[in-house]
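The chains shown are only part of the set, and none of them has been moved.
Which chain is which? They are A, B, C and D, in the order written, and residues in each are numbered from 1.
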Amino acid sequence: MPFVRIDWFPGRTLEQKRELIDVLTREICRIAVCRPETVNFIFTEVERDDWGRAGKLFVDEYEYENEPAAQ
Amino acid sequence: MPFVRIDWFPGRTLEQKRELIDVLTREICRIAVCRPETVNFIFTEVERDDWGRAGKLFVDEYEYENEPAAQ
Amino acid sequence: MPFVRIDWFPGRTLEQKRELIDVLTREICRIAVCRPETVNFIFTEVERDDWGRAGKLFVDEYEYENEPAAQ
Amino acid sequence: MPFVRIDWFPGRTLEQKRELIDVLTREICRIAVCRPETVNFIFTEVERDDWGRAGKLFVDEYEYENEPAAQ
């Protein structure tokens, strides 16, 4: 009965989300031994001015994460 | 001291949310025995391309949920 | 597709949770117009020394909430 | 390894979030004894018609919270 939530920066495409939910559901069912119908996903986009680490917002830490998908 | 969070698809009206928080707070207080002032609600809308089940996003599963409120 | 989470103090019985999920699901479906199979619930118990308000833990605020179920 | 989430009404400025994450991270590390690099923050804005208490949405309770920042 896994319920999966993924918070991430904006920028992922519909195609990436489609592949993610397909692949991750399959791997979860294989490893945790459950049926695909019981696996739910919710993706939540969090802007860089609403997310921070080490006392700084990511919007102020340009170098932190070099993600092609988010450029 | 119940704190209630409801994630759902977009499409509910202010009137539906008003009735929901009113009725659900009353029922929670009656059944769980608490005072209305202690019951908090947060509603969060999740788009169909950010929510999925069984390895598929709901945006790709047209028939999944036939909800008049969401048409 | 409502997903409902309720955080509350420990002390509710199985019977109270049974009635709550039954009644709340029915009211949510009636008001938000959805099918019962799409409504999920998760209850989470939070101890009074892990919950607070106004700068104080509830464990230190004896009078705050007079709940028969939690006595 | 604290992971901090703050839900609040919209209206806080980037400057307020910057100061909050800076000050709160420092206080958390001082009191809970951890390193700043392990402290994560996510801020989430919740509109007044998606948040309620005591059976009412905050959008319908004009007097409830007199917050200069939210005017």
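To be clear about the criterion, a residue touches a chain if its C-beta (ideal position, glycine included) is under 8 Å from a C-beta of that chain, and two chains touch if they have at least 3 such contacts.
Computed from a prediction, not measured in an experiment: that's the story for all the values here.
S.K.: Since every chain shares one sequence and 4 appear in place, tell me the total number of copies in the complex.
M.R.: Shown in place are 4; the entire complex has 6 copies.
Convention: only the chains that are shown with their structure count from here on.
S.K.: Calculate how many whole Å lie between the centre of chain B and the centre of chain D, each centre taken as the average of the chain's C-alpha atoms.
M.R.: 22
S.K.: Using Cα averages as centroids, what's the distance between chain A and chain C in whole Å?
M.R.: So the centroids are 28 Å from each other.
S.K.: Taking each residue of chain A in turn, which ones touch at least two of the other chains?
M.R.: 40, 42
S.K.: In their complex, what parts of chain A are in touch with chain D?
M.R.: Contact set of chain A toward chain D: 7, 46, 49-57, 59-60.
S.K.: Which residues of chain B touch chain C in the complex?
M.R.: 1-9, 12, 16, 19-20, 23-24, 27-28, 31-35, 38, 46, 51, 58, 65-69
S.K.: Show which residues of chain D lie in contact with chain A when the two form their complex.
M.R.: It comes out as residues 14, 17-18, 21-22, 25-26, 36-37, 39-45.
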